[in-house]
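See structure below.
Entry: subunit A
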Amino acid sequence: MSTRHSGAREEILGRIRRAVEGAPEVEIPRGYRTTTDVADLVELFAERVRDYRAVVHVLPAAAVPAKVAELVAGRRMIVPAGLPAAWAAPAPDVDPRSADGVLTTCAVAIAETGTIVLDTGPGQGTREQTLIPDYHLCVVGAGQVVGGVPEAVARLDPARSLTWISGPSATSDIELNRVEGVHGPRTLEVIIST
Partner candidate 1 sequence: MRVALFITCVNDTLFPGTGKAVVSLLRRLGCDVDFPAAQTCCGQMHVNTGYRDEGVRLARHFTEVFAGYDAVVAPSGSCAAMVREQYPKLVRPGSRGAAAIAEVAPRVHELSEFLVDVLKVEDVGAYFPHRVTYHPTCHSLRGLRLGDRPTRLLEKVRGLELVPLPAAQECCGFGGTFAVKNPAVSAAMGADKVRNVLDTGAEVLCAADNSCLMHIGGTLSRQRTGIRVMHLAEILAATDEGTRP
Partner candidate 2 sequence: MSATFLGMPGDFPKNAARAVQDSQLRYNLRKATHTIRGKRAAVVDELPDWRELRAAGKAIKDETLRHLDRYLVQLEEAVTRAGGHVHWARDAAEANRVVAGLVKATGETEVVKVKSMATQEIGLNEALAAEGITAYETDLAELIVQLGDDFPSHILVPAIHRNRAEIREIFLDRMGDAPPGLTDEPAALAEAARLHLRERFLRSKVAVSGANFMIAETGTLVVLESEGNGRMCLTLPETLISVVGIEKLLPTWRDLEVFLQLLPRSSTGERMNPYTSTWTGSAEGQDFHLVLLDNGRTDVLADEVGRQALRCIRCSACLNVCPVYERAGGHAYGSVYPGPIGAILTPQLRGMSSELDASLPYASSLCGACYDVCPVAIDIPEVLVDLRAKAPHGAAERAGMRVAGWILDDQTRLAKAQRAAGRLRRLVPRRLPGPLSAWTDTRDLPEIPEESFRDWWEREG
């Protein structure tokens, strides 16, 4: 099935070489910020996540288990392996199609853009588990929050499948008005543990 032998590969590469022959070399100026000067990362992150109309709680670590318990009460939750036992009893095998929600932590969070990044590592479930249920509760440790996109990119491993999440699922396809909730979780709730 491979088109390697169709000649397409060699032909395209040949066309490219002829097209750029003699073109000047390019220097890349990287004068943009690679570290972000933010006074209070947690505060900015919370504000920016709220801007997406997600629910945010900022709590001391000791208060997290009680808050989690309160939020998951009455919901059939997927609780992937790798989360602190104090938060919730592991329930990694709940069928995502019948689950009400999913509880995770994250790999890194970005203050400036209000973004949570999942890399399917411990406590983050599979891509399917964090996609199909309608409710996503994510606990972010204050130490996981970085200032801007460059710091996050530097921390992440490209070999892992990543999902960057900025607020609940949304569309702007109708008159360019943002509407929350299409195919991904319609409710995103974030606990920042300080």
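Following the convention adopted for this analysis, a contact is a pair of C-beta atoms (placed from the backbone, for glycine too) under 8 Å apart; a residue touches a chain by one contact, two chains touch by 3 or more; residues count from 1.
For anyone wondering why these and not others, all candidates are chains of the complex that A comes from, given by their letters.
Keep in mind it's a predicted model, so treat the numbers as computed, not measured.
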Chain touching subunit A (counting every copy) in this complex, out of 1 or 2: 2
Sites on subunit A touched by candidate 2 in the complex: 1-4, 6, 8-9, 11-13, 15-20, 23-34, 48, 51-52, 97, 110, 112-115, 127-128, 131, 148-150, 153-154, 158-177, 179-185
